[in-house]
Every structure is written in C-alpha cells, then in structure tokens.
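A quick write-up on the structure given underneath.
What you see is the complex with one protein chain gone and the rest in place.
We call the chains A, B, C, D and E, going by the order they appear; numbering starts again at 1 in every chain.
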Amino acid sequence: MTAEQLKQQRMTYNQKLIETDSFFKSFGELDANAYADGAISKKNKELMGLAISVVTRCNECVLYHLETSIKAEATKEELIEAIKIGVIGGGSITYPNARFAIKMIEELLNDK
Amino acid sequence: MTAEQLKQQRMTYNQKLIETDSFFKSFGELDANAYADGAISKKNKELMGLAISVVTRCNECVLYHLETSIKAEATKEELIEAIKIGVIGGGSITYPNARFAIKMIEELLNDK
Amino acid sequence: MTAEQLKQQRMTYNQKLIETDSFFKSFGELDANAYADGAISKKNKELMGLAISVVTRCNECVLYHLETSIKAEATKEELIEAIKIGVIGGGSITYPNARFAIKMIEELLNDK
Amino acid sequence: MTAEQLKQQRMTYNQKLIETDSFFKSFGELDANAYADGAISKKNKELMGLAISVVTRCNECVLYHLETSIKAEATKEELIEAIKIGVIGGGSITYPNARFAIKMIEELLNDK
Amino acid sequence: MTAEQLKQQRMTYNQKLIETDSFFKSFGELDANAYADGAISKKNKELMGLAISVVTRCNECVLYHLETSIKAEATKEELIEAIKIGVIGGGSITYPNARFAIKMIEELLNDK
Partner (left out) sequence: MTAEQLKQQRMTYNQKLIETDSFFKSFGELDANAYADGAISKKNKELMGLAISVVTRCNECVLYHLETSIKAEATKEELIEAIKIGVIGGGSITYPNARFAIKMIEELLNDK
C-alpha cells in the first residue's frame, strides 16, 4: 500500500474505534495531550514518536510520526537522526522498520 | 540501590565488556555517533533516549538517559514530558518504569 | 486478505508444522489444555487471549481469538472490552492492532 | 521485598506521578474505565490483567493484578489458569514471572 | 510477496540506508563482525539468528536468516530445530512466524 492508502485506512478505523466506545476518544485526547507543544517542542516530540516507532517495530506508527514530524517542519536530516536512535536502541531486528521508514520518506517528501 | 551505585555498577561492567571484546567498543562508538549533537540537539536526543527507555521498560536505561539529559541541561519539565510520551506509547505496563524514573529524578536533582 | 483467507492460511501452515515435527503437535495440545473450560470459562479465556493478542501486537493472533471468542458466544461488547484492556495495557503502539480487530469484527459478525 | 513493601512503594510513586502532572491522573482514570465491571466482570478483567502481566513479563504488574484479582474474589485455581495462559502465550521467557507469581500468591493468600 | 521479491526489496532499501547515512554502513559491519565464523561456526550463528528472529517475531529477519543458514549449509532438520527453540522461548504468539518460516523453507529449498 502507498503512504496515502495507509493513512486513509488509519483514519477510517480510528473513526470506527471512536464511534464504538468513548474510551478510544479519551485515549486519543490523552495522546494529543502528551504530544502537544510544551517544554519540548511539538517537532521534537513527533521525532521522539518516530524513534519510539522504530524501536518498538511498528510500521503504521512509523508512517504516522513521519507525517506529523514533516507537518511540524522536521527536515529529512532530523528524520534520519531519529531513525538512527531507534535502530541503535533496538538493534538489527529494527532494520525492516528503518527500511520501511526510508521508503515512506521518499513518498512523503516527493508529495510535498 | 541508589542512583550513584547503579551508575558505578554500569561503568564497571561496561568497562569489562570493552576489555573482553572490541565489538563492545565499536558498538559504544556507534551509540555515541547516534546520540551526538546534530540536526537534532544533544539534549533532545537524550530526552528521546529517555522516552525509548520508558517504552521499552528498561530501568537501567531510564537512569542513564536521566543522567545524560540532565547533563545536557534538560529541565524537570522536559524530563516529565519525555516520560509521558513513553507512557502513552507503551501503556500501563510502563508504569513501574515511570515510577522508577520519578524516584531517580528526586535523587538526581537533589544531588545537583 | 480477508478473515477467511487468513484462517485458511493459518490452518494450512499449522498442519505443515505438525507434519514436520511432533513438537508442534505437543505444543498445540498444551495450548488447548491452557485454554480449556475450567475454573475460568472457555469464553473468558478466549477473551483473555484476545487481550493478550492486542498487547503483544500480533494480528494473526487477534483474528484467531476473535474467531474462538465468537464461537464461545462472546458478544461484540465483550470483544470490545477485551480490546480496550489490551490497548490500555500496551499503549498507543497497539492501535494498529485495535484497528485490525475492529475491521475483522465487522467481517466476522456479518458472516454469522 | 515483600508483597506489602512492593505495594507501598507502588502507591507512593503513583501518588508522586499524579502530583507531578495531571496526565497521570487521566491515564489512571482511563485504566480504571477499562477495568470496570461491564460486559466482562471485574474479576475476569483482573484475571485478564494478570495474564497480560505474565506475557509482558512485568512483575510489578503481576503483583498488582494478583491483589486486584483476589480482591474481586478470584480463587487460587483461577489465578493459576490465568498464569498458564500467560505462559503458553509468551513462552519460557515468562517463567521468571510465573515463579514470581507463585511466590506472591503464597504471601497474599496466607495474608488473607 | 515471494522470498525472492522480499530479498530484492531488502537489498534495495538497505542500500538506500547506507547511501543516506554512514551510520548504517558501520552498523552493518558490526553485524557482520558478530556473525563471522569464530569460536561458534558461521552456520550455528546463522541458526542462532533464525531462533532470535522467531522469538522476536520478525518475519523479514526470519527470511534473511533462513537464506544465510542455507548458504552456510544448514539442513532442513537444523532449520526446524532452531525454529522450535524460538517457539518454546517465545510462546504461541510466535506461531505466525513459525508458519511464515515453514512457508519460506518450502520456497527456498525448492529453489536450491
């Protein structure tokens, strides 16, 4: 799937979760609270989310935080540095996710 | 153990690993490369390491990145925001590590 | 792939594992032992398996335990509650699996 | 540490987290929401939490859900069945947590 | 995707990672160092990598270590034994990866 298709699928099913149970609305608000601009800037928090996505080996999370990092004006250099921190933290088993990240970066930065 | 005792133990056995096999020296250098000041600042990288330590539930890593974040002049507010990002990412199973982090922050900031 | 295709694929390769080595037959029996009706009912054990599948972020496991929970007469409300327990336990990195679960629930409950 | 000491430590630092940032109060409320009596009974949800604690290899979580399961009137047989589901799901690397669980069950059920 | 397509994709994006940042070249060299023929033979190290790939539930890693194990002249019996060690270590949540492994073994050994 392309980055755009994955994004659409994410939005569709996040919406269904929220419609199914208010728990998911509250969880989403708490997530937004944690990632809001604060003592650490929004951009650096999203890059933090990207590093976490690599280390926990979650490709859908990688794509989400690439999108939000780019929206917060992160540069390609910053994206790569966050990915490196994920890889050194999580080891060679994170390589499939680092490869996915570089593939999505190509798509997302061409789209810009 | 206190923060200081845990730090001493970490340094002792990291040294033994390096003396045992040059692999560990190279790995340490690669880790230092990833965490070096760059497009993302040293401070924000160490805070990223703290968030990763919470989400991966590694207490020795939590203490290490608290130390390095504070050395890079992170404030208590920034430390707490990084911990929150770890907790929302990794869920309630990260609470023992968030509790450990707050305990270590008390020790480390009193020591300053 | 559809729920049905994923189920067929699971059955095909589980069978091949069993034909390859008796270890997999024994492991399957031990799994059946753990999930058998007992002090905890079969239904509640399968819902437990669903929560575990979410928290460990295993989509094939999510589908399997949705099937077995529904077969044990779990309601949609019970499925959602088990998913919520997985999400609060494992955090936002389990969202892709919660989304997958809600998608599969649509398919499985329409099929009924 | 004894079960009682671990419990006291958990309560002390959970309180400090809540005092430090309202995020932790909200997260705690969401956790309470997920574990509230509902389509699945409180007791079965706490046993589910116990199985999750074993599979995610979190000893402090194991102790917490043993306490809450026993408070919700789970029997020793039910506790053991939840632990078995954790072990078959997460494999031999969960044995240290199964051993910890059986040790804590001895303490908690004698205390009753 | 077939084993061959997955292999091509891995090689393409590993190359892009290396071209993007020298960190990935160094990490690859360190990985090669760890897996080099030594006190433990190359073959047994690759089988070790296979067991790790199953226990950490990384399908792209499973395929990679199947390829390298077969190249190092591991037999089907040895591959299966390594997979069993991964499954007993990581439990039933590794079954999707054991199924993937047996599927890839069919492709790879027919290709030989």
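In this section, a residue touches a chain if its C-beta (ideal position, glycine included) is under 8 Å from a C-beta of that chain, and two chains touch if they have at least 3 such contacts.
Only a predicted model underlies this, so the values are computations on that prediction, with no experimental measurement involved.
Peer 1: If I'm reading the header right, one chain is hidden. Which shown chains does it touch across the whole complex?
Peer 2: Looking at the complete complex, the unshown chain comes into contact with A, B, C, D, E.
Peer 1: Using the touch definition from the top, which of A:3, A:93 or A:108 touches the missing chain?
Peer 2: Selected residue, touching the omitted chain: A:93.
Peer 1: State which residues belonging to subunit B touch the missing partner chain.
Peer 2: Touch set of subunit B with respect to the missing chain: 9-10, 13-14, 16-17, 20-21, 23-24, 27, 31, 52-53, 56, 58-61.
Peer 1: So which bits of subunit E touch the chain we can't see?
Peer 2: Subunit E touches the missing chain through residues 30-31, 33-35, 38-40, 44-45, 47-49, 51-52, 55-56, 75, 77-78, 80-82, 84-90.
Peer 1: Using the touch rule from the top, list residues of subunit C that touch the missing partner.
Peer 2: 23, 26-27, 30, 33-34
Here is the rule we go by: only the chains that are shown with their structure count from here on.
Peer 1: Trace the shortest sequence of touching chains from subunit B to subunit E and report its length in steps.
Peer 2: Between subunit B and subunit E, the shortest chain-hopping route counts 1.
Peer 1: Mind checking subunit D against subunit E and telling me if their interface is mostly the same residue numbers on each side, over half, or mostly different?
Peer 2: same
Peer 1: With centres defined as the mean of C-alpha atoms, identify the chain lying farthest from subunit D.
Peer 2: Max centre-to-centre separation from subunit D belongs to E.
Peer 1: With chain centres defined as C-alpha means, what is the inter-centre distance between subunit C and subunit E in Å?
Peer 2: Chain centres of subunit C and subunit E, defined by C-alpha means, are spaced 27 Å apart.
Peer 1: Where in subunit C do residues touch two or more other chains at once?
Peer 2: Correct list: 31, 52, 55-56, 80, 84, 87-90, 92-93.
Peer 1: Draw the chains as dots and join the ones that touch; what shape do you get: line, ring, star, complete or other?
Peer 2: Graph shape here is complete: every pair of chains touches.
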